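Here the complex is missing a single protein chain, while all its other protein chains stay put.
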Amino acid sequence: MRIGVLTSGGDCPGLNAVIRSVVHRGTDVHGDEIVGIEDGFLGLIEGRTRPVSHDDVTGLLTLGGTILGSARVKREKIQWAVENARTLAGNIGIDALITIGGEGTLAAARLFSDAGLPVVAVPKTIDNDIDATDVTFGFDTAVHVATEAIDRLKTTAESHQRVMVVELMGRHTGWITLTAGIAGGAHGILIPEKPFDIEALARMIEERFRRGKKFAIIAVAEGAHPVPGTLRFEHGSLDQYGHQTFGGIGNRLARELEDLLGKEARPVILGHTQRGGTPTARDRVLATRFGWHAVEAVHKGAFGHFTALRGLEVELVPIADAVTRLKTVPDERWSECDAVL
Amino acid sequence: MRIGVLTSGGDCPGLNAVIRSVVHRGTDVHGDEIVGIEDGFLGLIEGRTRPVSHDDVTGLLTLGGTILGSARVKREKIQWAVENARTLAGNIGIDALITIGGEGTLAAARLFSDAGLPVVAVPKTIDNDIDATDVTFGFDTAVHVATEAIDRLKTTAESHQRVMVVELMGRHTGWITLTAGIAGGAHGILIPEKPFDIEALARMIEERFRRGKKFAIIAVAEGAHPVPGTLRFEHGSLDQYGHQTFGGIGNRLARELEDLLGKEARPVILGHTQRGGTPTARDRVLATRFGWHAVEAVHKGAFGHFTALRGLEVELVPIADAVTRLKTVPDERWSECDAVL
Amino acid sequence: MRIGVLTSGGDCPGLNAVIRSVVHRGTDVHGDEIVGIEDGFLGLIEGRTRPVSHDDVTGLLTLGGTILGSARVKREKIQWAVENARTLAGNIGIDALITIGGEGTLAAARLFSDAGLPVVAVPKTIDNDIDATDVTFGFDTAVHVATEAIDRLKTTAESHQRVMVVELMGRHTGWITLTAGIAGGAHGILIPEKPFDIEALARMIEERFRRGKKFAIIAVAEGAHPVPGTLRFEHGSLDQYGHQTFGGIGNRLARELEDLLGKEARPVILGHTQRGGTPTARDRVLATRFGWHAVEAVHKGAFGHFTALRGLEVELVPIADAVTRLKTVPDERWSECDAVL
Partner (left out) sequence: MRIGVLTSGGDCPGLNAVIRSVVHRGTDVHGDEIVGIEDGFLGLIEGRTRPVSHDDVTGLLTLGGTILGSARVKREKIQWAVENARTLAGNIGIDALITIGGEGTLAAARLFSDAGLPVVAVPKTIDNDIDATDVTFGFDTAVHVATEAIDRLKTTAESHQRVMVVELMGRHTGWITLTAGIAGGAHGILIPEKPFDIEALARMIEERFRRGKKFAIIAVAEGAHPVPGTLRFEHGSLDQYGHQTFGGIGNRLARELEDLLGKEARPVILGHTQRGGTPTARDRVLATRFGWHAVEAVHKGAFGHFTALRGLEVELVPIADAVTRLKTVPDERWSECDAVL
């Protein structure tokens, strides 16, 4: 078969590992031809493809990023592509399509599938917020990078008797912050699912100081927000370029805590270092398994499904199940933070 | 309550993180006193304990090893201790015991529990071979270390057009080797569950050379063994000190492949570097969760159970379920290696 | 002898390693008593000390930060302390003092030395801007952290065809940025020593795009500044809290480049992750050697000197030589960037 593969959405460690796995399994076992589609759905629309052979994927396992590129496509253009799905597939001569991407890509994959294009999807998000799979690749790497940073910040905070506020990725869900916060031994964890009370946070830190500890690390998700009315500084706004780092939650929180505690507080915004670079061993394995199962799904004709990890097994789940709701941090999991911090 | 805690068995990244979590949750939330028992069951027998406070566990999250120590105790001594379980517990004044250890420790925990000592167990093994939990802490760290090593060996193998044989831990199960082998992109993976045929392995490598690749990495578990009669060198034996590294499978395999292929083959035995040092973020979180749930189990009176990860949740499982069989690599999982290597 | 030791100034990986080395060499070989002075010169003034024994420094080699703490002391207070140097030393009963700190600490050490206090100084700065020593500990670690970050950002930049601007430490000198920029393969390097022309930078990036490269990494020192009049956005100012991350050079540069190039440009501000955490092997060794030589200097009576690496040897250099001028990146070194980027 001729199987198209595309990557779409933000960078995520493991994308290349999926591509490599698709090529290995497809070409070596099934004799498939793998057609790499450049820059996500844009390449599908514009017919920009190239064959991807076994040699082309040498060294990809450890390489972050995606050799196929990824570009944003406007909603209306996707809509147009869906309406012309069969023609576009015909133009590049593919029998099936494997899409690797996040929520938006899954939604698009579903539309293409409904439009008659044989699609298998591989989910991707460093945020780990797709409900139908236990975990996505990229997440473990993001947590690894964030945890290493917290490890490093701790000694500085302690030596200088400071509060350090570390802003981590997660606009809508707190998985990275919760996980790296626990792994790094943060003393406060603020996530979008649980609006925070800055006064209560300050009191907790003060209580910690009273017990003789001289520093504190606060991990905050970029999407965390205060209980309305409790952060005294006016809300910062995105600038004309949409840059979030100007006046983001990390910066504002550090300023506020410095004011409330009368102690030095410093923000650190990890930013894009969390979503690039070589994947952890765990992410490499998960990406490789997802690629393997995606090819098998194609050959079984399990279209309209995506690969999901459930417990120890990779299963095929209808794409529809993925896009219904965001996986947020549940109360029971949140309660496990209590007194382990 | 006064809760005793002990660590037993081989070193495993995350032991200290469990102790820290038990102390944080126990003392801060429940007002427990945590009694550290030194050198595993030996300390229980000899009454060697020390209180472990919140301050005592500062910095433990990132520290490998166990501050409580761990020592081997002979089977008959354990038997004697079980018969005197209540007295021993009385001597050190504990109301409940949390044991952190592997298969042997779980078996002992069960005996103590049956003898009337209120025990909750936390499973530990870098080998990941306990069937009742999806995964154990320590495993991810071992895989991480092994994968980094394979990453480094690859460039040397390639530059010198060599075969590299990397011997990884796993006497009875192949989880570390399978996982690190896939994560590192090994070209051959040999595990105890699947006796290997050295001639077939050599042919596979030769086929690889024919396709223009000039090197190969073979990941072999220390407990991997050939199909009987297929390794021509006589089987090495443990020396008087029981040291396995003299003539272990990695060394023998490299010699044999060099002979069969007429190419340089070099063994690397990773050894104990796989089981020490700072835990990965994932292992820290799992260890922390296990400690948290162990304390909760004590307060719920869920004795005779151990903490297990199932999917995303930590559950309490009867210890009896843990000790019935080893979790080996199943056929379906093994087949996922096919052509992803 | 009773030797006091203090750490002063910002956090720097290797401070603890120096303390450990001083204790090992002093107590084990010379039978010294080591007196730890808390929070830098503040502890000297306030008489806050504690004995530091061999056991107290166990594990310090790998630990970032300083177990003695570090606090800022106002200039007039230092002046007062200098005038009362002998009394203060008498109060805590020390025969000699080893100071570990940066430029300011060296200047203070010189004053104390001139005032008759027997002082040996160990230089410390992650910025590597002390002229009299080839290199200082902490620098290699900062470069290591910065390089790892650039490595991670590269794949994201490439996948998304973006410009990434990485702001690194260095207010007055460009050593970290130059070194990590070369090590990470940055495509532009901006340092305080060389005012940059934003238009020329943009043209260089455009030329790169024309050659088919689709991304660029720009490493910029926090103290880099444009040729006057060439950055069109008005100069940001420090806010009331003195936080530099609001509107720092990294953010402004990204905005400007986005505007000039019509391409996505994203800033990443590494911040304090560069100055904390476990030291690299090289920094551990240098810190250990400095501690060793500082003790020897005390016993040789080489007061008023500091430890300096010159080539392969640690030498003792008059403190006066250290404080005369900043070591900036010389022209010949800067020219080595040409076309290796």
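Just so it is clear, A, B and C label the chains in written order, and each chain counts residues from 1 on its own.
What we mean here is this: a residue touches a chain if its C-beta (ideal position, glycine included) is under 8 Å from a C-beta of that chain, and two chains touch if they have at least 3 such contacts.
In this text, all values refer to a predicted model and were calculated from it rather than measured experimentally.
Q: Using the whole complex, pick out the displayed chains that touch the missing one.
A: B, C
Q: Of the residues listed, B:G59, B:G277 or B:P318, which one is in contact with the missing chain?
A: B:G277
Q: Just one of B:H30, B:H225, B:R255 or B:R310 touches the chain that is missing; which is it?
A: B:R255
Q: Out of C:F41, C:F112, C:F196 or C:W292, which residue would touch the omitted chain in the full complex?
A: C:W292
Q: Consider the whole complex, including the chain that is not shown, and state which of B:T49, B:T66, B:T133 or B:T328 touches that chain.
A: B:T66
Q: In the full complex, which residues of chain C touch the absent chain?
A: Residue positions of chain C that touch the missing chain: 21, 24-25, 28-29, 54-55, 61-62, 134, 140, 143-144, 146-147, 151, 179-180, 182-185, 211-212, 280-282, 284-285, 288-289, 291-293, 310-314, 332-333, 336, 338-341.
Q: Given the full complex, what residues of chain B touch the hidden partner chain?
A: Residues touching the hidden chain, for chain B, are 7, 10-11, 13, 15, 63-66, 69-71, 145, 148-149, 151-161, 164, 214, 239, 241, 243, 245-247, 251, 254-255, 258, 266-273, 275-278.
Going forward, only the chains that are shown with their structure count from here on.
Q: Is the chain-to-chain touch network here best called a line, a ring, a star, complete, or other?
A: Contact pattern: an open line, chains touching in sequence.
Q: Would you mind pulling out the distance in Å between where the CA atoms of chain B average out and where those of chain C do?
A: Roughly 40 Å separates the two chain centres.
Q: For chain C, jot down the residues that touch at least 2 other chains.
A: As it turns out, chain C has no residue touching two or more other chains.
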